[in-house]
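Inspection log for the structure reproduced underneath, given as structure tokens.
With one protein chain held back, the other chains of the complex are shown just where they sit.
Coming up: chain A.
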């Protein structure tokens, strides 16, 4: 009964405490009062209440709603309780107390700096610290994680911050606060302690990976139970390591004297080592987690101070790390023999294996010119001639049983899989046979018919490949389309096999003239050529836009070298002026219609390729976009005289390129302004897109900068830009802060109070404005692009 009563009273008490907490959460003013009230309970005998109390203490010192000054008073009052709670054996309570201590330590430290005689308080803090540090290595993982945080706080407090007094943060608590002749706080001792703690903190990054290894090997010998300890050690590794890593950024950024040491420790840490111990799913996952944590930490440091001393070292390290990780993952996926779970990596692995398999199987010995067949003198069918297989089943197979499409499919597939040396060997084998055959005297025909009864015609070769496609798809396909054609003709012409056999016996063979290419073939090979040019452009080293600038100066021709620029010029001019003359022919048939003439298929193909090429990496290929659009515009001008009915292409493609780029623009893409300033003609539609940019809070700055830039340096479009800005000013008040300066500079009249705002007044005459801009494009282009352009303005002049 008594026990039950006791229980219920504890529940009641917890409920009361709960409502007290609810009160302070809604009104923090009562917090100190409530905390003082619960301190005796926290020291009491009832463990449930101590648990609650420890959590409440931790919450008190971490909550942002209680002020720091108030926290300090409370901290001094709570120290005794905290010291006592550190003797608990429950991880939950210890976690809260250590978390609490981490918050309290800087407060007490500052308090001691200013109250030099309060040795008692510092003594208590010291005891607390000692207890926490003793748990750091031996406590449960959750507690150790809190200890790491506590140690970080101690190091922060007991080391020197920014050495430059002008940059120092007055509110920051560091060793610089301690007066030199402090009776309790000894500077060298505190500093030394911090150094020692830092070394201990970083030791988790240095730990010998083999240590874990020994545990696991022992574990596997000992069986199930101890294996778990082995894994646990590795677990806590990852947990403690990521926790440590996530505490280092602040130390590096605010404690410059120890920054180098920490960064070096992080750089020497190999997050991938865990997998080398044993590559379980868990270790692989932990490896990824640790690698990612290291990455985020290092990037954070570099981003905080891009000019800092570690930038180059860190970026190198990150690159190396990604390479190592990629290699490791590849190696792992190769090692895994029979992967059961169907995740992506496994799928990839499977297909890889299949491909490997596909490549490996077709090596049924490179045909070593079967002697028994070669010897056969006299009449021989095509099938015999081409069959290199010694397999009887294969040689007697009638390929004509298969439908033509299937055969073509098989040939195609096998051509992709066949290995070059096999192919070469097979070709030479057949060539040799053919040669021997021609040189051998023709003899009686009928004998030959006995064997190839099932494989009669000239179309025999491909069927022979059906069962064993990789070994020899060669005869047919290698000997090119010409030969194939010939055979097809053969097939059509000579249903009579005898006739053909005899022809073969006579050894009559003359190479037929190449057939005329059809329009489609022509197109196809042109497309191929264009594709090859693009692949060449792509192969050149990726240099920055700035360093691509040609250094030849006036001596420069359009394509002086066969470098990236040369090819770019070639391809852009091919699409525009290069195909200019051909356009008429293509379209002639539809003369009757009054519509504008469309460009030829090939030039549009190139344009489309160019478009995709640029969109793929518009930041790195902006120069190509500029050259191309300038060419396009120039060509439009020339063609306008020669072929008035031709459809101008510049606007179409310019807008298409912009449509492709705009969705992916980011606020930081200032280089994009170069594209906008170097294209020869700017239209109202384009400025409307820029306006859309201004309405996106993320990219508004970029959009307005563009309008500013154009209005300032491209006088002919200034009016159009100002129309957009005026519209923004009138209709989007949230942007007024950014547009005000520009409006007051160029359109002060808008700012004057006006009863009727005319946002639409300009939209009536966009065409006129475009035209005006286009005509003066050259002039204004000179003024702004002289500094950066190399070929855009010269292009029309160059040969």
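By our rule, a contact is a pair of C-beta atoms (placed from the backbone, for glycine too) under 8 Å apart; a residue touches a chain by one contact, two chains touch by 3 or more; residues count from 1.
Everything below uses one rule, namely that contacts and distances are computed from a predicted model.
Participant: Which name from "NADPH oxidase isoform 1", "Tubulin delta chain", "RNA polymerase II subunit A C-terminal domain phosphatase SSU72" or "Large ribosomal subunit protein mL49" does UniProt give the chain that's left off?
Facilitator: Going by UniProt, the chain not displayed is called "RNA polymerase II subunit A C-terminal domain phosphatase SSU72".
Participant: Could you tell which one of A:121, A:195, A:246 or A:400 touches the chain left off the display?
Facilitator: Checking each option in A:121, A:195, A:246 or A:400, the one touching the absent chain turns out to be A:246.
Participant: Looking beyond the chains shown, say which of A:81, A:293, A:387 or A:705 touches the absent one.
Facilitator: Final answer for the missing-chain contact: A:293.
Participant: Under the stated touch rule, tell me which residues of chain A contact the chain that is not displayed.
Facilitator: 22, 25-26, 58-59, 62-65, 89-92, 94-95, 99, 102-103, 138-143, 145-146, 149-150, 153, 231-232, 235-236, 238-239, 242-243, 245-247, 249-250, 280-282, 285-286, 288-289, 292-293, 296-297, 299-300, 341-344, 346, 659, 662-663, 689, 692, 695-698
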